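Removed from the display is one protein chain of the complex; every other protein chain stays in position.
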Amino acid sequence: MNVTLNNVTISYNRHPAVHHISGTFERGSLTAIAGPNGAGKSTLLKAIAGILQPQEGSIQINGKLAYLPQASEMQRDFPLSVLHMVLTGLWQQTGGMKAITKAMKERASIALTEVGLKGFEKRDLASLSTGQFQRALFARLLVQDADIMLLDEPFNAIDEHTVSLLMDIMLRWHEEKRTIICVLHDFTQIRAYFPQTLLLARECIAWDSTEKALHPEKLATTRFFRDDWNSNVSICERAI
Amino acid sequence: MKFSWIAASLTLLAMTASPAYADKLKVIASFSILGDMVHQVAGDNIDLKILVGADGDTHVYEPTPGDAKTVSAADLVIVNGFGFEGWMDRLIAASGYKGPVIAATKGIEPLHFEGTLNPDPHAWQSLANGKIYIANIRDALMQADKAHAADYRRNAEHYLKQIDALDRQVMSDMGAIPENKRKVISTHDAFQYFAQEYHVTFIAPQGINPEANVSAGDMAGLIDEIRKQHIHALFFENISDSRLMKQLESETGAHIGGTLYSDALSPPDGPASSYLALFAHNAAELTKGMMYNQ
Partner (left out) sequence: MTLYEYAFQPFADYLFMRRALVACTALAIGGAPLGVFLVLRRMALVGDAMSHAILPGASIAFLFFGLSVWPMTLGGLVAGLAVAAMAGAITQFTQLKEDASFTGAYLLSLAIGVLIISLHGNSIDLMHILFGNVLAVDNHSLILVSGVATLSTFVLAIIYRSLVIECFDPGFMRSQHGKSGLLHQLFLVLVVLNLVAAFQTLGTMMAMGVMVLPAIAARFWTQNIDIAMPLAIIFAFASAFTGLLLSYHYALPSGPAIVITAGILYLVSVFFGRHGSIASRFFPRKHYEV
């Protein structure tokens, strides 16, 4: 139930968004991935999820994986009902063909209630606000019942009350010894709930307990991170 | 010495008189039917090139660069006229040809497409017109190649006799069918001249333009007409029209006749490899078809 990164580099057009990252997310860990904008956090998460391919290095995954994308990346007006969208999370069990049982619909309903969307089953996706859409995606993640949970900015556009609702769910997963990796940019939230942090600015600045990783010294390093493509760079000669 | 002089001059004389060294008249005919007519009149006296060959569709023909080259070297260009070769003007301009362009339909009063001012180019479908074609071709050849004028006159006369004979044959065959039974249904409306000459009624579900869409109402009307008039002779022009014909066949029990050749000769091994063969074939098929009309 862990994820191991071996010298992972992910580039867009040969410019690395994630540069030579190695390390392990241990089983049962609750890790936040933090860093400035454009630091490669979402990219790394997508690579772990299997959506992007690393140009160099490899990612080893032991266990079932579930990924929560940002609501802004999704087709918000797709003609599906909320219940159906959440039910797709049961893909591993239903595949393309098996019937959706009453029990499954129950599970999906419960998940919706847990994320604060009780009664939203029959609503169209198109009628949801960004926050509601985000929560519906969270419900899908819930029913997936995976060992490894990847979440990309799950609290965007969500009010404080719901944040604590969702955080409760995550802490429950943590107790169930699931591995959780969560991209966040709110340090308060990270410091409050996440024991581990990977501080990323294309390269690994720190990967440690949150206290150590978010130490002012380390944070200062990231301030020199430039979120632009430098056109005068040379080829990376690092071997590691 | 004298002997060698005589030998040399005789050889020179022979060379200039030999047809192998004389330049044959280079003639271009726009399409296969016309080409055959030109060939019948000219025989081996000319170098003949036909632009749109057997089975070709002259309406939509697109000239190639090779065609431009051929035309630029020609001495005489013979076309049908009546708007049949819409691409010819551009081709001639592109090739830089400055010689005579003869329309074989000169002197023929054209029929028009129904309800329009556009002339129907298929004038060769009447043998009477065919004779005018031959006359125009003969005159053009005689004008361009005075050396062989006698040949052309003689060939044309011979050919005209053949046309007359065929005409009499067709008239008699058609005459054997009572006028009220002389009806066929054909998708190709290119037989207007034939229809007029031999008093045959061609009923067409579509105009010459195969792109034209039929309406269900027209189709139903046609079926009613067939049933009412007991027409059982169907002829189609190309495969896309054959679908409509086959549908009519299965709905009314009418009979699909053989292929009619309207715009081009068939390949040499086919039944319409020359103008006369084409005409005789068409007439025979039409006659056969009309026998099915009760």
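Note that the chains take the letters A and B in the order they are written out, and that residue 1 is the start of every chain.
Quick note on the criterion: contacts are C-beta pairs under 8 Å (C-beta built on N, C-alpha and C of every residue); 3 or more make two chains touch, one makes a residue touch a chain.
As the structure is a computational prediction, the values presented were derived from the model and not from experiment.
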Exercise for review: Report, in label order, the displayed chains that the undisplayed chain touches.
Suggested key: A, B
Point to revise | From B:Ala149, B:Met171 or B:Leu244, residue that would touch the chain that is not displayed | key: B:Leu244
Revision key, fill the gap. Only one of B:Ile33, B:Val52, B:Leu127 or B:Ala272 touches the unshown chain, namely B:Val52
Revision key, fill the gap. By the document's definition of touch, the residue of A:Ser72, A:Gln92 or A:Ser129 touching the omitted chain is A:Gln92
Revision key, fill the gap. Out of B:Ala94, B:Ile132, B:Leu160 or B:Met219, the sole contact with the unshown chain comes from B:Met219
Exercise for review: Please give every residue of subunit A in contact with the chain that is not shown.
Suggested key: 46, 49-51, 65-67, 69, 74-75, 77-81, 84-85, 88, 91-92, 94-97, 124-127
Review point. Tell me, which residues in subunit B touch the chain that this view leaves out?
Key: 52, 55-57, 60-62, 210, 212-220, 223, 238-240, 243-244, 246-247, 250-251
